[in-house]
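Submitted below is the structure of interest, expressed as structure tokens.
Of the protein chains in this complex, one is absent; all others appear in place.
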Amino acid sequence: MTDAPRSPLTHLDADGRARMVDVGGKDVTDRSATAAARFLTRPDVVALVRSDDLPKADVLATARIAGIQGAKRTSELIPLCHPLALSSVSVDFEFEESSIVVTATVTTTGRTGVEMEALTAVAIAGLTLHDMVKAVDPEAILDDLRLIAKSGGKRGHWTPGP
Amino acid sequence: MTDAPRSPLTHLDADGRARMVDVGGKDVTDRSATAAARFLTRPDVVALVRSDDLPKADVLATARIAGIQGAKRTSELIPLCHPLALSSVSVDFEFEESSIVVTATVTTTGRTGVEMEALTAVAIAGLTLHDMVKAVDPEAILDDLRLIAKSGGKRGHWTPGP
Amino acid sequence: MTDAPRSPLTHLDADGRARMVDVGGKDVTDRSATAAARFLTRPDVVALVRSDDLPKADVLATARIAGIQGAKRTSELIPLCHPLALSSVSVDFEFEESSIVVTATVTTTGRTGVEMEALTAVAIAGLTLHDMVKAVDPEAILDDLRLIAKSGGKRGHWTPGP
Amino acid sequence: MTDAPRSPLTHLDADGRARMVDVGGKDVTDRSATAAARFLTRPDVVALVRSDDLPKADVLATARIAGIQGAKRTSELIPLCHPLALSSVSVDFEFEESSIVVTATVTTTGRTGVEMEALTAVAIAGLTLHDMVKAVDPEAILDDLRLIAKSGGKRGHWTPGP
Amino acid sequence: MTDAPRSPLTHLDADGRARMVDVGGKDVTDRSATAAARFLTRPDVVALVRSDDLPKADVLATARIAGIQGAKRTSELIPLCHPLALSSVSVDFEFEESSIVVTATVTTTGRTGVEMEALTAVAIAGLTLHDMVKAVDPEAILDDLRLIAKSGGKRGHWTPGP
Partner (left out) sequence: MTDAPRSPLTHLDADGRARMVDVGGKDVTDRSATAAARFLTRPDVVALVRSDDLPKADVLATARIAGIQGAKRTSELIPLCHPLALSSVSVDFEFEESSIVVTATVTTTGRTGVEMEALTAVAIAGLTLHDMVKAVDPEAILDDLRLIAKSGGKRGHWTPGP
């Protein structure tokens, strides 16, 4: 229908229409992706969340479970993502003075990568932190959500440039 | 079971266990919330996405629909959120030289606020942008996701401090 | 942003962008809607499905349950639909020589109508019939899916014109 | 269509067909329900799960979150249940020598009760315990899942007979 | 349990009970299916929807995304469908004077066909058109929803008879 140059955006067809791109011809390989973000809050709120290391608080476990479940629902949430049988999902937290670093790693053996699954796990875990601290810090920020490594597929290992 | 001071984290009971807090006694009022984030990419990618203003490209419509649908699924994604009958959801995009600002506003008439719904709409719309540009810019970042206004409920209108 | 006349399509804003329209100002009233479609197949297939009236066959029960569950998921499936607390859903079947008429009625007490819920119930029940007979009649057709009555809301009772 | 006596099973119409019964005429009242079950395993497995009281183990938090989320999805899982805006959900565990008692309480302000939501919360929390211990005790049993109290609605407070 | 002849309806067991039929012994092959329907409305409504070709209107993009997402949820909506890892989904629209033809093509590499996924994509895209035009044309009809081609599996390529 058009002679215009095809968009480099692979999720669009030659007419610019969204479609779920065909991965049927791609190889089934082991693939992994890691994403991270930083949840910015206040030192006292970090202390409240850290008390998760005491016997009784469920804050981080709740965020971790939410992230893992979010990864499994990526293809429902992101319209053009392919459903994938995930092999593993892990979500971790590291504490800084006034922030919490959220990291997620996802692996699969499949025809397409799991970048979006790793990013979704971090986003949902981070939003769950937001939910749990919003009564004490409504100004918290989920910052710098991005892919930090991936491997597998045609391009092999990838990390962001310097 | 404990004499320890109760955590100021409202989603935890006196023993630090997660629960869905009781909103049965809260008033049914009109409530709204607005959240925003900035999607950081490159000028050439912003140009590709902007071509959405040409007749053919579905990039922004896809991200907008994903954000609206994400808002409706907030209580499935964020474990301690209450299901809410949303009255409206809108998602908007503004272009900067090498970034796209994503904003979402959600309203309800209910017993609890829609902050998480607005944040979720922005996160899912932003992740959908990630998905659509990741083949050309795997280093894109969803940055500065936060609440920028809310109204309704006991505290009335709120915006972040200076 | 525009002086162009606003589209009469209510799900679009003044710029033509999709949004979930605000129903916060609409009255909470009792509302109902009925939709129907005709599933076109062959007389021998109708006979197979009718054997559902014998003690053992689950065909119609399966389609009926699918339709009821589909109605409850309308706001997940149709992007700009509002979540609604449905009061009742029923799905019925009538047999003709070589077709099956599927009808669904949905009611709610809420701020917006249940037309889409009734249409979705009929569509999912009809697709389930498709699924169950497709090995014997891959040419079956779901035909004439439409709204046949609604009531409640600002316009009161409605039926299609002659 | 029939003169046969109507089934006392309220989810069936006069012809025995399943439908979502009409609750549009029922009063909006505060309602609550509590359900419980006993997860039967071995003393050493109870000890492993209890170590959840030490700083590091996520077993009970995972089961609790699963139960809370399960309660919110009851109307998707149980075909004839009505969608309900839950006001609160809590899930608790008590330890016995070789079993763990799971209890859930759910409240709403609505037109129908939350018995199924409480039972679903306990079932999903119990199944999650199953999942977490199945490598060490594949013979674990979820036993005696039942309603132990409800209140609100036409019949007021209810507990099982002696 | 019975000597009665087995129903030719493959989704029923020898006693007429619904079950998800075993596809474990079927070959993993490339499979595709295409379905279509005609959305019947008025010429002025077709013109409103077509304005989607102008820069601003999201009508068709919304219906297309809904159809793609619907295809991915087929096994949740149609009770006896198998979950499948879809390789691609596309949804297209063609305009006639007073109708819009909706077509969807789905592919997979798997043990069972994607007919229901293609039919579901068309149905959900068509229902979304219904939703978007219902304020101006409540009498719109989704007509002639059927399978128009499939390939892969034991029977190879199939199209409807003349």
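The chains carry the letters A, B, C, D and E, assigned in the order they are written, with residues numbered from 1 in each.
One rule holds in what follows: contacts are C-beta pairs under 8 Å (C-beta built on N, C-alpha and C of every residue); 3 or more make two chains touch, one makes a residue touch a chain.
As the structure is a computational prediction, the values presented were derived from the model and not from experiment.
**Q** Among the chains present in the display, which ones are touched by the chain that isn't there?
**A** The omitted chain makes contact with A, C, D, E across the full complex.
**Q** Of the residues listed, A:S7, A:Q69 or A:T103, which one is in contact with the missing chain?
**A** Among A:S7, A:Q69 or A:T103, only A:Q69 touches the chain that is not shown.
**Q** Looking at E:G70, E:G110 or E:G153, which makes contact with the chain not pictured?
**A** Hidden-chain contact among the options goes to E:G110.
**Q** Looking beyond the chains shown, say which of D:S32, D:S90, D:T105 or D:T128 touches the absent one.
**A** D:T128
**Q** Applying the definition given at the start, please give the residues of chain C touching the unseen chain.
**A** Touch with the absent chain occurs at residues 53-56, 58, 61-62, 64-66, 69.
**Q** In the full complex, which bits of chain E touch the chain not displayed? Write them out.
**A** Looking at chain E, the ones touching the missing chain are residues 13, 17-24, 75-76, 79-80, 82-85, 110-111.
**Q** Over the whole complex, note the residues of chain D touching the chain we left out.
**A** Residues of chain D in touch with the missing chain: 2, 4, 7-12, 15-18, 37, 48-49, 51, 54-59, 61-62, 65-66, 69-70, 73, 77-81, 115-116, 119-120, 123-124, 126-128, 130-136, 138-147, 150, 158, 160-161.
We adopt the following convention: only the chains that are shown with their structure count from here on.
**Q** Please compute the C-alpha centroid of chain A, do the same for chain C, then give the distance between them in whole Å.
**A** 36
**Q** Pull out every residue in chain A that's touching 2 or more other chains.
**A** 17-18, 54-56, 58, 61-62, 65-66, 69, 79-80
**Q** For this structure, enumerate the chain pairs that meet the touch criterion.
**A** Result of the pairwise touch check is A-B, A-D, A-E, B-C, B-D, B-E, C-D, C-E.
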